[in-house]
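Missing here: one protein chain of the complex. Every other protein chain is in place.
By letter and in written order, the chains are A and B; residue numbering begins at 1 in each of them.
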């Protein structure tokens, strides 16, 4: 089982990429408290209720390819930073004219590794390099080959296959994110095998509820085919969604996920919904109309969640594909998503007026706009029974981001209106490192409260466990 | 006199809910400075220029009821948090079908006290439990009866009557908040008694200047009756307001308070005001029209403040009664107010263009939108002679909230464009605890400046006194 190493003697620290006291406050009495708190949660199982790993990896259980294809090309944290400093995407293995030699890609990355100083990517990668691949010299142009070869060699070993790593990572639950059009055959294959892991799909309906999603109309048509419902009508469309949710639940799905551009919700009469649906499905709805449809669909999804118990996750506020040239050249995942100001107070009003006081509804809110933490999200979650706050998301999924989240949210919403940690990653090998950062930052925050006599250490021990394990299972009903 | 206990030996700390070093930075040299600064302000009188206690308590001087009615049912910080975690309001003594047994209510609260970990409510309550009621074990299901009985017994004693507590709390001034329709008979009764306390009304005209206030039109009619002015006309309405301000001033009133949804102000010609007034008073004004009327009324209030010297307090940016179901079922105070983004730079422009450079005008600004601290409020208060910044308000009236306020405001507006502390509370027994938190956080902030050689300790001692005592008296002309 891979759990982060426990503190060791100073003599062992010289050749370490990651220090046992990393991320703990420097002040010695606070650090001592942080160590004790962390030690109590260090080896707890990882519950990962939201992420973007592929069920196919675990179904096939093939070895991962080389270092470049594992750590560089698919990781948009990495490719963004390199691109921002003038490295062409082709050199990173992206696009038509892409470089195909993984060692070359890896060298470019290694040479630019200094760009990640002070970023969470550096923390996650160094964790994996040391803890998984037993590397102990900093990645650079000089150590590039050593890294490439060491990683390549290990990836071939059976203990680096996806299922072995799942077990070694001490994962208790791992959720993927899936389109309503996905057959979930990989999930089925995992279930059919003898392997006893909990790998759960998540229902992400954006392709069939967002009129601006690529291929939306075709997707709605396919949804009809898959479900045997008439998705040309509003009623049939809703039935098709209900059926698909039910199919997902049968495969262990615990939650839905909604990546809308804004937090807007609407609650219109059925007549208007019918008419609006006709507009979007025929492709003659204008921008406001399409936004209103998305808004209505959040409320419809909430209604279905009240019925079927799926936990709703709302991830609003990202301007997708901001870089139009890149989007046109390389497609959806390279187009640079940039956060936008997000208004939850007005946006969520329609949904909350209808379902805000439902005890059986659970909605987990995320944000890319940190100004909403203390202004909107903590006051909302500190009042509405259906609301919980998800952990800091994406750009804020970092030590300082986690610190700001706890500092701005806790005093109004407390700890118990938050939903534990999500790693939200497509980089499977970064999962232990990401959870480790979250555990350390939560313990560092709690240690400060204890050191400043705002909380007893006995209580902090309880909270540390809750933030790491209990709350996430409760939030997602796992 | 109740002042927070001074630091004591470590052996006495074991049985304490609140530690003498609470809220001070853990780093030892900084903590030593914070202790010295705090010791210099610990026992200063409390000046409370803005709050929501009831003059009737001091007029009648009856004992407070039991622990549940004192600490749970009326405190929306408490009821919000419990409600957010699924506790029905009825169980907390709210609503038609409410639980009436205070011990039962108290037990529910005690069992959920862990929800308040990391919140200011916990700090305020533990302060009162220990310092006033001499309790020294943490509140929980197990200690619920001990608490309920101890508190109940003490509340019966004469030294726990409102007037005795006022004196024990070392209050020098206590302001209430009052409708223009209030007769102020309780304030008169206090004055008529021999008791020499300074309990002052505050003029809060929202019921008669906000067309969206429940009963607005009827309120304006009553204002006419009370003042003998024709409040069906714009001129008569303004006269009625002037007369009422004068009546308040005669009772010691120092300030007005304005709880508008936005910071918008307007400065329209009299003809337009007349017309607009007719619209709102006849109830046929639309939303924009009603907002414009409120905007105009802020400027009218400023004009009257220039004349009569009442200090203006503007508290904008709260979306009142966001939870419509609760509002409809339980009324105005349970409906969940949620902060909204607030724009002061454009909003206040009309008022400031007219009166911004008046040396006799004093306007104290509050916010629920912390993103405005460094962007708008500090630059405005660091320029306009009439503007001061009120302390962190409501959701931000907390250790981290106070820290953010000083960190974001001081470098642009300095200390001397701020207005000291407001406890803003309806929970009379929390007043010493709230002021204690503010004094500690200000001293902690100053101690950091001293430890980092950004300010001399002799100067910090002066500033600590100013923030605690001098500036609030100056700001409110007390």
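Note that in this section a contact is a pair of C-beta atoms (placed from the backbone, for glycine too) under 8 Å apart; a residue touches a chain by one contact, two chains touch by 3 or more.
Remember, predicted model here, so these are calculated numbers, not experimental data.
A.B. asks: Among A:25, A:49, A:205 or A:316, single out the residue that touches the unshown chain.
C.D. replies: A:25
A.B. asks: Using the touch definition from the top, which of B:18, B:451 or B:472 touches the missing chain?
C.D. replies: B:451
A.B. asks: Touching the left-out chain: which of A:131, A:257, A:300 or A:369?
C.D. replies: A:369
A.B. asks: For chain B, which residues reach the chain that was dropped from this view?
C.D. replies: 25, 27, 29-30, 341, 343, 345-346, 349, 352-353, 356-357, 359, 371, 374-376, 378-385, 387, 407-408, 410-417, 448-449, 451-456, 459, 462-463
A.B. asks: Under the stated touch rule, tell me which residues of chain A contact the chain that is not displayed.
C.D. replies: Looking at chain A, the ones touching the missing chain are residues 18-19, 21-27, 80-81, 83-86, 114-120, 122-123, 138, 319, 322-326, 336-341, 368-371, 395-396, 398-401.
The definition used in the following text is that only the chains that are shown with their structure count from here on.
A.B. asks: In angstrom, rounded to a whole number, how far apart do the mean CA points of chain A and chain B lie?
C.D. replies: Measuring from centre to centre gives 40 Å for this pair.
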